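Note that one protein chain is taken out, while the other chains of the complex remain in position.
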Amino acid sequence: MKVLMTAFDPFGGESVNPAFEAVKLMSDKIAGAEIVKLEVPTVFHKSIEKMEKKIENEDPDIIICVGQAGGRFNMTVERVAINVDDARIPDNENNQPIDEKIFADGKNAYFANIPIKAIVKEIKDNDIPASVSNSAGTFVCNHIFYGLMYLIDKKFSDKRGGFIHVPYIPAQVVGKKNQPSMSVDDITKALELAVKASVENKDDIKEIGGEIS
Amino acid sequence: MKVLMTAFDPFGGESVNPAFEAVKLMSDKIAGAEIVKLEVPTVFHKSIEKMEKKIENEDPDIIICVGQAGGRFNMTVERVAINVDDARIPDNENNQPIDEKIFADGKNAYFANIPIKAIVKEIKDNDIPASVSNSAGTFVCNHIFYGLMYLIDKKFSDKRGGFIHVPYIPAQVVGKKNQPSMSVDDITKALELAVKASVENKDDIKEIGGEIS
Amino acid sequence: MKVLMTAFDPFGGESVNPAFEAVKLMSDKIAGAEIVKLEVPTVFHKSIEKMEKKIENEDPDIIICVGQAGGRFNMTVERVAINVDDARIPDNENNQPIDEKIFADGKNAYFANIPIKAIVKEIKDNDIPASVSNSAGTFVCNHIFYGLMYLIDKKFSDKRGGFIHVPYIPAQVVGKKNQPSMSVDDITKALELAVKASVENKDDIKEIGGEIS
Partner (left out) sequence: MKVLMTAFDPFGGESVNPAFEAVKLMSDKIAGAEIVKLEVPTVFHKSIEKMEKKIENEDPDIIICVGQAGGRFNMTVERVAINVDDARIPDNENNQPIDEKIFADGKNAYFANIPIKAIVKEIKDNDIPASVSNSAGTFVCNHIFYGLMYLIDKKFSDKRGGFIHVPYIPAQVVGKKNQPSMSVDDITKALELAVKASVENKDDIKEIGGEIS
């Protein structure tokens, strides 16, 4: 089995993106699955296009996109992606779409089809705080998540996909902002546990069926 | 023009629901529109059924459901309702659906078709804090919002609908919990402003078109 | 009886200070006491000096200083002032003392001798959120509070004094920052209730004795 992990490059004035810092540190083999890693630009549409090419080249069974959710203090596994870009700040190529559809022929929303509750349970069982989130926002994180599920719906129907938000890491907040953070080690471990839960529950129809997909 | 406002009865151990307290205090005539008020039970499906009957009887042009969002400190106008019930606590008749679809034949999600940004602007222009929210949760608030937009999609296609979350009122937090609150007067005024913005922008295609609907 | 209310002018880039906005709106007569109002500069030491002159001229029985606590969502009645200036930002005349004593011959700290718990109770009994706070910070708010209690200790021993922090008002946050706020009306009403409780409990030794003074 093969798992593709994507993570954004830094944005919004940050010099690192905790998502990619953690993805880089992940093992290359988890629960028998090969892990492929991809950094994507924090740019509307280009991020989806780069991911799409990688999916075509690598043919992964599971794709998990990872992004930063500054201000959250735990790992949040996203439930749903919505068909809207509404950017409070510009992306890294100065695009700032307001209330635009991501794909004109896409559904209003797509639900993740990785086992979000099994993932949360696996992470918490290992003493790292995690929860299900019902909103990935309306910036590039929701955008790539929506793009992933749209692609799965339209052309990669045998694949599973989802999105996980991670907190700031200490290097981003120390001396800079009064916000919660989580160590890179814990984020990395949590992402590895998320892959483990995704792989182990992939063919368990009942488990997956418990999710809205 | 006629506007139907719905609000839940108290739940989760609360003795009042700030949503209905404020709706009760709203003027009966706003921006030329007649205001009809309906208390709905904090019960999955029954709340939608009661609202559906009222829509049939009253034939309102606009329907705005109102609910409590304990912990939030401003008025939040919801953008999207998703097709899932996932209850952390039981409703008032002890139903606690976990990861169930609301309507089997419904879309994954529906966007509000009241002018959410014009509403937020109108409220803020009157010095009451407000913002767009991208998640109404997965309890009865999202449930009735989803039910409303489903009904508009299936049988009331000329109507406009949306959902507004309101903070706790002081009587709920004082001496009880360390949480933000907003005065009933401000919530009431904000809801009246929301109606005003909805009525005034109802036929302004451009304005409405700015929203994802 | 006479009560002096002081409040700071705007600082930190704000165009209003909610403390003085509310103090201005207070009744001139509360619970039989005459209310005198004084705006003080957001400047270390000058604020104390201006207050000291006013106390000499007006000879009030009770002095309550009021200041802004951006980010707090309720009225907070301060318990203790500490002998240190440690400024994260400059005051309005560009002074930024770091770890300096306010008065070399002052005690490490002084406790308020207005009835802080009776005040909190009175405000909450009127459905406005309030609590006791154990830190007024180390900027000008703690500074003037410390100066007041130092003066009471050294030369105005028959007087009572204290400090109340108020939240942002909506005009400061709407469209500007994602922070809690309280309406000017509620802040004003709460300050009037604080005066009422201070006046009514002034000679009730047991009530006052309940406080650490």
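Every chain is named by a letter (A, B and C) in the order it is written, and numbering of its residues begins at 1.
By our rule, a contact is a pair of C-beta atoms (placed from the backbone, for glycine too) under 8 Å apart; a residue touches a chain by one contact, two chains touch by 3 or more.
No experiment lies behind these values; they were computed from the predicted model shown.
Across the entire complex, contacts from the unshown chain go to A, C. Check C:V80, C:I119 or C:A190 against the missing chain and you find that the one touching it is C:V80.
Residue-wise, the contact with the chain that is not shown comes from A:D186, picked out of A:D85, A:D99 or A:D186. In the full complex, chain C contacts the hidden chain through residues 79-80, 82-84, 86, 99, 101, 107-111, 117, 132, 134-135, 137-138, 210-212. By the touch rule set out above, chain A reaches the unshown chain at residues 73, 124, 127-131, 170-171, 173-175, 178-181, 183, 185-186.
Following the convention adopted for this analysis, only the chains that are shown with their structure count from here on.
If the chains shown are joined wherever they touch, the resulting network is a simple chain of contacts running from one end to the other without closing. Inter-chain contacts peak for the pair A-B. When every chain is reduced to the mean of its CA atoms, the largest separation from chain C belongs to A. Residue numbers of chain A whose C-beta contacts span two or more other chains: none are found.
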